[in-house]
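Note that one protein chain of the assembly has been removed; the remaining protein chains are unaltered in position.
Take a look at chain A:
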């Protein structure tokens, strides 16, 4: 049996999975890293991105590329604004207390989910891909749109890394992450940084939601799996570690691709579960994580 086509397909599908995992999990990791908030509503921001893409497709008939491009800009901005408001109205008021934020983001998750259900109904909504192009390999054809997903993810992850390392806002975010009180002592408006980071984290999830929807349809419960996989990725990579999150997303995404193609998707889920269990037992701070400062 010639394994090459299977291996190639598994690798390509794994890269797409890794891209979506990285985008979604980076938002969660960023929020935890800077704010020490475990955002249980993160999956709903993913859902809102997908629903936003469907809404744009409804509002802007014509070539799907136009509505998709609009969604790629408008949906993350709208979701970011919602997250910013949630930070101001909920998280700031409970002073970012770790336990209280978990409970309140569970509440936020439920509210968003029900509002999406009441507004858009329980049906899955399909959205056309912005373009149709098939890449011809000797053994099979593969969607060119999936390459687009990988390219956007790499660009956004790279852009975030560059922003964190080489911009003033990145420096402010890193300083706030290391020591909130000292950052405040040097004139950094920590509350505003938190609101911006919460919005940015949500925007990353929303972009992932927009990118995924041509492949998987928008649905009010679609945020569960991305939330779960984001937690898997950040636990394995190390909570708050951006390089760790990307490395774990690639590891789990590729494993998911290979195991799903060669064995079964169930085995891929068993692998990621086992990986989380092993990391929790032998390296609780994650592969790239450090002990959290009090």
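The rule we apply is simple: a residue touches a chain if its C-beta (ideal position, glycine included) is under 8 Å from a C-beta of that chain, and two chains touch if they have at least 3 such contacts; residues count from 1.
Just so we're on the same page, contacts and distances are computed from a predicted model.
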- Note on the structure: Of "ABC transporter ATP-binding protein", "glutamine--fructose-6-phosphate transaminase (isomerizing)", "Protein NrdI" or "Dehydrogenase", the UniProt protein name belonging to the chain not shown is "ABC transporter ATP-binding protein"
- Touch assignment to the omitted chain, from A:11, A:114, A:134 or A:182, lands on A:182
- Contacts of chain A with the missing chain: which residues? 168, 171-172, 174-175, 178-179, 181-190
